[in-house]
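All remarks here apply to the structure that follows.
Our next item is chain A:
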Amino acid sequence: MVGGVYALVAVGLTLIFGVMKIVNFAQGEFVMLGMYVSWMLATFARISPYPGLLIVGAVMYALGYLVFKFLIIRVIGKPDEAFILLTLGLSIVLQNLVLVIFGAEYFSVDTPIKDKAFHMAGLSLSVPRLIAFVVALLMVTALTIMLNKTDLGRAMRATSESREVATLLGIDPIKCFTIAFAIGIVLAGIAGVLLTPMFYVFPGVGTLFNLTAFVVVVLGGMGSVPGALLGGLIIGVVEALSSTYISLDLAQLFTFLIFLAVLFLRPSGLFGEAAK
Partner candidate 1 sequence: MEPLLKVTNLKKSFGGVHALKDVSLDLDRGEILGLIGPNGSGKSTFVNAIAGLYRPDGGNVLLEGVDVTAQAPPAMARHGVARTFQSSRPFLNLSVLENVTIAALLHTSRTVEAETVALQCIEMTGLKSSMHLKSASLPVEKRKRLDLCRALALKPKLIMLDECLAGLNPHEMEEGLELVREINRSGISVIFIEHVMRAVVALCHRLVVLNQGELLAEGAPEAVMANEKVITAYLGEGYKRA
Partner candidate 2 sequence: MNPKAAKFVLPALIVVVLAIPLFVTVPYYLHIMFMIFLLATMGLGWNLIGGYGAQLSLGHSVFFAIGAYTAVLFVVYKRLTPLVGGVIGMALAVVAAVIIGLPCFRLRGPYFALATIASGEITRTLLLHFKDFTAGANGVPIPFHGNDPLFLQFSSKAEYYYLALLLLAVVFMIVRTMERAKIGRYLAAVREDQDAAESLGVKTAWVKMAAFMLSAVIVAACGVLYAFTVGYIDPDSVASVDLSIQIAVVVIVGGIGTLWGPILGAAVIVLLTELTNMYLGAVRGGASLVLYGILLIVVILVKPNGLISLFDRFWPKKQVAHGTTA
């Protein structure tokens, strides 16, 4: 079920890559920020995570917009190393800024439904995970519809194919990039909110999701939204199975091995466009 959330983080990542060909190495940190905002809302404003989703969404959008306007835009068109290192630097700054401001303690957010679970057909499904999964599914569906049916979505897809052609068609690629990036960040933030009932909130939590998100995106195919969804579910299942049946600390190992296997054997992933 956590796979749904992995998918959400990954979808943001794949969207950013799909439209601008930039791999955002700081995606996990935005998840972490979403968690912190959610925690702050809960602690200082008594707003529970789920209702707080909208607020977080808005905050993340603004943040994504600012980050893009001041940082990302300067590396578009530059060689790959530039944005890899830029987003890497960003992730370091964000993670440690949070550390400095909030300290290293583990926070947790309590919600009334935190420990509730559905019992169904002999399986116990925890409610927060279920909600996370459902919301993730909804968001991915909404995104897919947006990409395929709306003008904006079409514009973004055109831009991802070819900047020059998009410009000729009257589309402003920079605007598309900005919105794509911002949406990607929003998805990360929302994923963070959905995760707060299940995970502790601390500065380093983003790193865990960063790596997993990359694996999911590569597995599903860079640039493919349905791929990211499917990939997220697969990885979620793999992790659950390997931690149960094989060994807890080796669970991550399997994820990485799958990652490498995909990179070497089928870099375009399950659904993706051909790798560079």
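As a selection rule, all candidates are chains of the complex that A comes from, given by their letters.
Convention: contacts are C-beta pairs under 8 Å (C-beta built on N, C-alpha and C of every residue); 3 or more make two chains touch, one makes a residue touch a chain; residues count from 1.
Since the structure is predicted, the reported quantities are computational estimates derived from the model, not experimental observations.
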item: Touch-positive candidate for chain A in this complex, from 1 or 2; value: 2
item: Interface residues, chain A side, partner candidate 2 - complex; value: 23, 71, 74-75, 78-82, 84-86, 88-100, 103-104, 203, 207, 211, 214-215, 218, 247, 249-250, 252-253, 256-257, 259-260, 263-264, 267, 275-276
